[in-house]
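First the structure, in the form of structure tokens, and then the observations on it.
Of the protein chains in this complex, all but one are displayed in their positions.
The first chain written gets the first letter, and so on, giving A, B and C; residue counts start at 1 in each chain.
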Amino acid sequence: MGSTFGHLFRITTFGESHGGGVGVVIDGCPPQLPITAEEIQVELDRRRPGQSKITTPRKEADQCEILSGVFQGKTLGTSLTILVRNKDTRPQDYSEMATTYRPSHADATYDAKYGIRNWQGGGRSSARETIGRVAAGAIAKKILQQIAGVEVVGYVKRIKHLEGNIDPETVMLEQVESNIVRCPDAEAADRMIDLIEQVRDQGDSIGGVVECVARQVPKGLGEPVFDKLEADLAKGMMSLPATKGFELGSGFAGTLLTGSEHNDAFYTDEQGNIRTKTNRSGGTQGGISNGENILIRVAFKPTATIRKAQETVTSEGEAAILAAKGRHDPCVLPRAVPMVEAMMALVLCDHLMRHHGQCELL
Amino acid sequence: MGSTFGHLFRITTFGESHGGGVGVVIDGCPPQLPITAEEIQVELDRRRPGQSKITTPRKEADQCEILSGVFQGKTLGTSLTILVRNKDTRPQDYSEMATTYRPSHADATYDAKYGIRNWQGGGRSSARETIGRVAAGAIAKKILQQIAGVEVVGYVKRIKHLEGNIDPETVMLEQVESNIVRCPDAEAADRMIDLIEQVRDQGDSIGGVVECVARQVPKGLGEPVFDKLEADLAKGMMSLPATKGFELGSGFAGTLLTGSEHNDAFYTDEQGNIRTKTNRSGGTQGGISNGENILIRVAFKPTATIRKAQETVTSEGEAAILAAKGRHDPCVLPRAVPMVEAMMALVLCDHLMRHHGQCELL
Amino acid sequence: MGSTFGHLFRITTFGESHGGGVGVVIDGCPPQLPITAEEIQVELDRRRPGQSKITTPRKEADQCEILSGVFQGKTLGTSLTILVRNKDTRPQDYSEMATTYRPSHADATYDAKYGIRNWQGGGRSSARETIGRVAAGAIAKKILQQIAGVEVVGYVKRIKHLEGNIDPETVMLEQVESNIVRCPDAEAADRMIDLIEQVRDQGDSIGGVVECVARQVPKGLGEPVFDKLEADLAKGMMSLPATKGFELGSGFAGTLLTGSEHNDAFYTDEQGNIRTKTNRSGGTQGGISNGENILIRVAFKPTATIRKAQETVTSEGEAAILAAKGRHDPCVLPRAVPMVEAMMALVLCDHLMRHHGQCELL
Partner (left out) sequence: MGSTFGHLFRITTFGESHGGGVGVVIDGCPPQLPITAEEIQVELDRRRPGQSKITTPRKEADQCEILSGVFQGKTLGTSLTILVRNKDTRPQDYSEMATTYRPSHADATYDAKYGIRNWQGGGRSSARETIGRVAAGAIAKKILQQIAGVEVVGYVKRIKHLEGNIDPETVMLEQVESNIVRCPDAEAADRMIDLIEQVRDQGDSIGGVVECVARQVPKGLGEPVFDKLEADLAKGMMSLPATKGFELGSGFAGTLLTGSEHNDAFYTDEQGNIRTKTNRSGGTQGGISNGENILIRVAFKPTATIRKAQETVTSEGEAAILAAKGRHDPCVLPRAVPMVEAMMALVLCDHLMRHHGQCELL
């Protein structure tokens, strides 16, 4: 289990890094939405390996095929299937993994859980699995944009200790895409790129923080108790590979304020809309969107696969030294941006539909 | 929707702060587990209001009744129902809330979503809803303890800037319960209590961080892709009222390390178990437990309800000033500890059963 | 598990025949629907024991209390909880069941599954569990009626071999309620009542068929593949106690026709609506409602509990003779009518909301 996400807009990703391919089944998509493989490809290209000098050199075109669910350029309302064939697999790069556990990877836990493991890559734990999420996210974004003009923009907020100065109110996709590290603060981006290259050359890796904003989100999305918007966002983000933390609005730093400092005062704007003067809440109150920007941050650990020699054990428990030979990212963050955006869009789209089904019925 | 949590061990909480009562239906509980109302009451007493000078003076005995599912002291395997009647409701304390939105509360978003709201308290957004979670968590804890000796211990790690020095490897429930703020560092606890009282006297509130550890968790719990253990923990925690952030293991601070610093080296211990020398992973790799301690942190914002005057608007959008008269906690952390433990136990118990159903079948 | 039904309009029933009470949590109900305990009570009174000379003499007022979810006469949009306390329990009537299995009852299977059983009644297998369904069904009916004028009418079609002559196109609730057996063919009803009394006096029991029609159902409800309208109806009906079969439209008899005889020819009516001349399909094609009447039939076996002596075994496997002393229905059909209607309404209401959420969004 665990391959399905969402309630009304429901996706099931499939496939492994070293089998016949990966993809996604999208069930519950509204009908008559114009969509093309090219639109989906745009997002996949932001995610694919080999896109720049600071990502893994593994070359995958990640070309998507829409197997079903679209007819004459429009969604049918029935499920879509999107398939991406695997191309550049080199199982021989992984032969050492057949017996030796990569530290902080899923090798040992998959063996512990299942007693068997596809050591020719990471199986379902491979980041290739996120292709399905990003493809589905492209469709979710389009629905959100068409229904309510929702904009979802993610970007690299921090690489290790290097933090960008970015205004979530105004940041645009074009700025994010203007450099290869996807940090819309150009000056910080340069330093980040330098640091990533330096770390890569040392055979090491680094992590950081992706921030993501959703603007123009209608009021009322999210549900009380367990399906609060931030709860579903947290699950979505913490299900991405390499994540260690999630924050909404003021996040952990908000715990340093008093209530009178932290509360978002209400006011009525010129159009008569009830708004908040600040947005420490991060766009939800009681788990339900309040019309302000949804603002979240996700911590990504440094890539576990590194060239530096590490102490580990074999699957038999024998001590061993491992120095990875496979091709890998020295820093996952530039490629993580479209993944975070996808999960944001998937959660919002699902809740938009749930809200419409329940609260806009009578 | 949104009132149900869990897949095999599945709970549905019900009720509101100012109606006939609150409680929980627990479906999927293993049969023949000895359980008494008294055992559940122990946990509810840790959560209930009026338990100390630093919590809300609202007096609720929160006495639980097991309506169904237990026979001659043992679970039947069929669903349990646990009911707690509401007693000390003073709707008049809330009359101002009929028209005036409390900043950073769910009043405005519930109105936006539903066009109607029970202003005699917070309805389903009330923290009283968590009674059902804590009651169910008591049963989940007992199952975990009986099956695998799992220990779940939560505690206050930080109140505002005051941080306790606590070793998650060894901390015991008795230490947590040894003071009213539930911080097992006695010296820090004293300062925390002083700060809470000081802030309360100013009509203000503060927040902080709860840390929770689960020890002796079997290897193999959690599922690939969307139902990673940390994803379900994040959802569970971020569905608690007043939460703003979630971390596993190294969390956000882990992003400041390099991969070679962050990775947990494997070794084989004297019993022949494959272990990790460090636990920056926080007990999971690839979303699946690795036998090390599950270690998480949850950020709780300062209580939104404060006595200090605040700018707000009425439901008609007119500017207003609000100074809360209701009884409330100046700091939710001491009472949040059993809630966090409950969510940890619920997630682990569900995944223990899921793992057993799938991977220990053949 | 197994206590929850529905996807957007989702109910969780709770309680046992001989514990503190039974009821239901209804999650996902549209907000602002006017509803009173009295309206729910009307349906519960159609279901309750002791309502006539041909039902069990067990006296239960089955008075419902709305614990949460309704404020000033309207639904809040958050979950409703409805509780019915048990009153007339006589555990001593069941003492023999502690050790002796009632044939064709759930005693032996519950013991086999769980290794424990509440022998003071049937536990969750008791027909009292259906109180929650009927209460929730009352609300679903009201939603269906308000949104689209949907009418759901169930009735006894056959008792043993005695079949009523009823036109599903026109039959009205008043006709159903005009006699105690709930067969709107008055002449057949008299014979049915006679037969039930005769069988009861012999210490035996009988079964039959309930038919249920839903009129004015909008086109488009139901989903392809697994959640076809008839699939969810079949699940709902076959989850009722004592059911042995389910049919839609022509049902089993339809297999005796050829395709040219069975197909429903399309035509366009005077209002320009595409209709079918016949309705052998029973109101769905490809699992989706076509605007014609949804017509189903459900087979209920003769009540398993009878006064006549029967061969059985004890839980230890010793041969035994059992002659039931508890109070029971000689024929469940009159009381099954509101249960069937409730399940029909629950399925339609859930699919109405799902359809609205997906297909009426763009």
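We take it that a residue touches a chain if its C-beta (ideal position, glycine included) is under 8 Å from a C-beta of that chain, and two chains touch if they have at least 3 such contacts.
Only a predicted model underlies this, so the values are computations on that prediction, with no experimental measurement involved.
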Option from C:Ala98, C:Ile147 or C:Ala231 whose C-beta touches the chain left out: C:Ala231
Hidden partner chain, touching residue among C:Asp27, C:Asp62, C:Glu247 or C:Glu341: C:Glu247
Identified contact with the non-displayed chain, of C:Lys74, C:Arg191 or C:Lys301: C:Lys301
Sites on subunit B contacted by the missing partner chain, in the whole complex: 7-8, 28-33, 77-79, 143, 146-147, 224, 352-354, 356-362
Contact footprint on subunit C, counting only the chain that is left out: 1-5, 7, 13, 101, 103-106, 108-110, 112-115, 122-125, 129, 158, 160-161, 199, 204-209, 219-228, 230-239, 241, 243-252, 254-268, 272, 274, 276-277, 280-282, 284-291, 299-306, 308, 310-313, 317-319, 354-355, 358-359
Interface residues of subunit A (partner: the chain not displayed): 1-4, 8, 10, 12, 14-16, 19-22, 25, 27-28, 31-32, 65-69, 71, 74-79, 81, 83, 110, 113-118, 120, 123-124
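Convention: only the chains that are shown with their structure count from here on.
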Interface residue overlap between copies subunit A and subunit C, same or different (over half shared): same
Distance from subunit B to subunit A - Cα centre to Cα centre, in angstrom: 26
CA centroid of subunit B to CA centroid of subunit C, Å: 38
Sites on subunit C at which at least two other chains make contact: 8, 28, 31-32, 77-79
